[in-house]
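Have a look at the structure below before the remarks.
Of the protein chains in this complex, all but one are displayed in their positions.
Letters A, B and C mark the chains in the order given here, with residues in each chain numbered from 1 onward.
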């Protein structure tokens, strides 16, 4: 199997894992940058992640146009989230847009910020900005990121961080590798629940800056970090795609 | 397949999706207005939604009487909810009555109103009234809507809105199309959970009037809006009914 | 099938439904009084409810002794809960002992009482006492009901009510029929969750005395009340036992 085919297959596995682990549902999407072309990325056609297959993966220019001019299948309306982030951040190799339910309260809270409180999510970083589409686009939008102006504005808010919340909508996550993104995003809703439940009982302790930095220094594709990927792929019914 | 057979099949799919997505359980029901007869609607015989099939769909007059005078199967005791709404609201094409658990706290709260806080439920509208059966029928009812007087009173409370809560019982939702109803009702319990969890942490931001209106202007049967329907039908084991 | 065989089969169905609906887990048990002998009841041998079969049902005297003197299988340590209630309450035909998780907070709360807040649980009654084993048996017990003195003390606390909470342990429920018990007990954990979530948001409205009484007057074995039984039996994989 050639490199590009292998990478697209990994993107299929990522779609399936994130759906099976309730990070994505009927909506939301995950992409991967082209390994040799910084100005292109791979993303499925408009389809629920749990049923994405190899043939559903499409190659895009950063502006959201399919590379194949004859491509005529339906496309995700919000694919500009991905292009916006890849354009601004050369270090990012994979992008997720999710509506994971337990993160949503933090997107609408006026007083509380999401913080890394458990070791598995230390590398989501200490500062997680909240993007409110109404700031630059007025208060009569559908909240959807439907063009490059929206996508670039979101990427500006994300800036150098790993994750940005989107008010009343969801979040975007920027991965160093596809496995890095999948592993941490499986644990982000858990981190959100733990923080909410700890707050119910009074004050809580978040990870320190030193601990967050130490987590960043772990190799995101070491065997321990890939244990989840292999197990979750089996859980999602795509274990046979791991070795092919 | 003729038009009526196709529509009844869509109603079967709606029953199965709403059950699989925990909007309906052993109880609750969903109906669809007849496409050519404003004074008739389709609703299953008395049966749990997860096991409804084509042959279970019955055609009713608005007063809850089956069109077929020989119909002798058990009927939902609360079918008057549907007739009440169709009678008052010519624009409504589908009606749901649900006891979805996470909406119930809002039906008994003395101080808090359910509000759209996430983009997917923006079109549930900014004002969601609470109907209390005791207001006009006294405090010794079973809380059930068992006749047209009950049904009309509930519809009066619903008025021009999309949704009315029913105190200590559940809610009614009025859809523009069956897909419109199914999509938003899958997300209503999630909206309720997000609001409760955000309130735990302090003040929260609901969708603005402009955002709610913008969501209403989206085509409820566009490909993006139908992505859920197709995926959820497969999840519910009735994907084969989609193309038949 | 003779009457007793049919009733024992219903008890198997009840075990399976209550397990599948998370009212019972590996532990907890449900019994049924003998239809012709007020002084006997049926209960499974010591086995998790999800795997109980016809041959596991044993006939007991009210004191917890098997009617068959040769019975040598392991018995539930807490079977005295059942005998205690049947002895005191001639009107009771079925008894459940459950540890359903969402009811447990109400068993240890110093300030809040469980109340019927949704229509489906109106007939759990307006007053639900809490039995604390330490009151009469000291503060060094295992909290288990392991003899008739414990069982009778619990039944005295239950008195004329439908349900008694057991501090730090679970609850006991007294049914008019096995279907009556199963239906309402499926909804009791939901009622508990709704009350907790409503309380989080401020004051709430419980059912009125008149509404509770109206719910009691519904026939517990009417077709509408049995819709759950039939559906849940199918969900639990024992639909084939319904018609046999």
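One rule holds for everything that comes next: contacts are C-beta pairs under 8 Å (C-beta built on N, C-alpha and C of every residue); 3 or more make two chains touch, one makes a residue touch a chain.
The model shown is predicted, which means the values in this text are computed figures rather than measured ones.
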One chain isn't displayed here. Which of the visible ones does it touch? A, C
Among A:16, A:29, A:97 or A:215, which residue is in touch with the absent chain? A:215
Contacting the left-out chain in the complete assembly, out of C:4, C:47 or C:224: C:47
By the document's definition of touch, the residue of C:139, C:217 or C:243 touching the omitted chain is C:139
Go through chain A and note every residue touching the omitted chain. 117-120, 122, 186, 190, 193-194, 197-198, 200-208, 210-211, 213-215, 218, 223-224, 227-228, 230-232, 234-235
By the contact definition given up top, give the residues of chain C that touch the hidden chain. 26-27, 46-48, 50-51, 74, 77, 99, 101-102, 104-106, 108-112, 134, 138-144, 167-169, 196, 199-200
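Simple rule for what comes next: only the chains that are shown with their structure count from here on.
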Interface numbering overlap (same over half, different under half) for chain B and chain C: different
In whole angstrom, the CA-centroid distance of chain A from chain C equals 46
Which parts of chain A, given as residue numbers and ranges, touch two or more other chains? none
